[in-house]
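We show some of the complex, not the whole, and keep each chain where it was.
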Amino acid sequence: MESEKKHLRSVHPEDSVIKVENREIGGLNFQIIAGPCSIENEEQIFETAKAVKASGATMIRGGAFKPRTSPYAFQGLHEEGIRLLVEAKKITGLPIVSEVMDINHIPVFENVDVIQVGARNMQNFELLKELGHTKKPILLKRGLANTIEELLMSAEYIMAGGNDKVIFCERGIRTFETMTRNTLDISAVILLKKISHLPVIVDPSHAAGRKDLIEPLSLAAIVTGADGLIVEVHNCPEKALSDKDQQLTPKEFEEFMGKINPQIEFIGKSI
Amino acid sequence: MESEKKHLRSVHPEDSVIKVENREIGGLNFQIIAGPCSIENEEQIFETAKAVKASGATMIRGGAFKPRTSPYAFQGLHEEGIRLLVEAKKITGLPIVSEVMDINHIPVFENVDVIQVGARNMQNFELLKELGHTKKPILLKRGLANTIEELLMSAEYIMAGGNDKVIFCERGIRTFETMTRNTLDISAVILLKKISHLPVIVDPSHAAGRKDLIEPLSLAAIVTGADGLIVEVHNCPEKALSDKDQQLTPKEFEEFMGKINPQIEFIGKSI
């Protein structure tokens, strides 16, 4: 059993390429998933979605169910948030990505193209098992203190149920360093691609927790073999209900795209 | 709102004492929760339950839903496990503790006295919210890389829903040290008791991951103000389906109780 685990490259030597609408994650494709931390209202998500599309984003992200440390913090718009995100898809034509926090909410994600499992739920095994019975691509984030081996085994939970469409997301681990919110483990990107055939996305926004590191960390992700980035963009970050310090403005995102595009082309991939 | 958080000792200066059947957790009481990692079969759980009761345990633990890193590892007996544990309660007269892994399983825990939230689910906020709507005492384990502040806020999720019966469990955090499975953060016990009025239980079995540290770590827990211990005991550890190396035999548990009892009395508490 051990040697036949479904996530292993030894079992499936070629890169897995996962179709999401008319996009492909993996191989020589590079995806830019962008959008706000939380979906807050119609104007915010529509404006942000249109702006990131204009700058070249390939998918839209937005949180409707928000895992917040405090019960008194903004928890997301829930079903209404998903509804607005689906509208944003209609407007832009781009596939959408959003985080699920509980088995019972899965039906709400029927029209969501990629379902995200957040860092805090990486070992919510019941949720993983249930997602293994869906046909949706799953963006599986690494937990704050989980090893690469544990991340691989969480993917295996989904695959064991019959759903092969798992995409890893490295988003930083918890260390003693305090200048950054987390420490991006760039070696993990390399090792995940080496050990597994599944695609890997990097989240520089949560890894750093500060805007000024997003561009250079993204460049590092590109050259170490990542298949895409997930970046937080908000039409007006200073009014954001969560993650104020790490969301780019549409203008900053445009400049960011201008900086990373040549590097993506240089390594022979394309957005 | 911040200054009125329900878990704060500043809001509720006295120790919370939580009733569980005819037992009380908190104050001058000291609880010994003992039993196997996983409930494996009738003979195993009944024998172990009778043995730990004979040595002075005050509650029985046993896992029916097991969070395992690998989907191919033993996942527990589920409903049948809970049924056997409820039988063990009838035989011994002791209250029972077991871990819930998903909202949808909560009804299965109707006859379980204390519901445990495992380390991996400490920030499964949907589960916490739902447990806040039950009237069951909740044993809330600290996550492997969660701060004390985050643990306090996870308790607040439960309390915000109306359930004040939260018991903290310190079970070790992830560090670079490899001689122990985790590093028991004994300072956390002190700080939790200082900041909050809620009781604190220590789990030396998971903290160390090795038998030989259980007794001294338990002594450390007693003198730093813990309100009890949760210890893994198996009638035949070498045949255990999980956590072989850290489960005591009934004989070892008896000796363990003989060693810790005088220390509990010395500080003026009683089992």
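Couple of notes before you dig in:
First chain written, first letter: the chains are A and B, and each begins at residue 1.
As a working rule, a residue touches a chain if its C-beta (ideal position, glycine included) is under 8 Å from a C-beta of that chain, and two chains touch if they have at least 3 such contacts.
The structure presented is a predicted model; accordingly, all values stated were derived computationally and were not measured.
Here 2 identical chains are displayed in place, and the whole complex they belong to in this file is assembled from 4 copies in total.
The definition used in the following text is that only the chains that are shown with their structure count from here on.
Contact residues on chain A toward chain B in their complex (touch as defined above): 1-2, 67-72, 101-105, 120-121, 123-127, 129, 143-145, 149-150, 153, 156-157, 160, 174.
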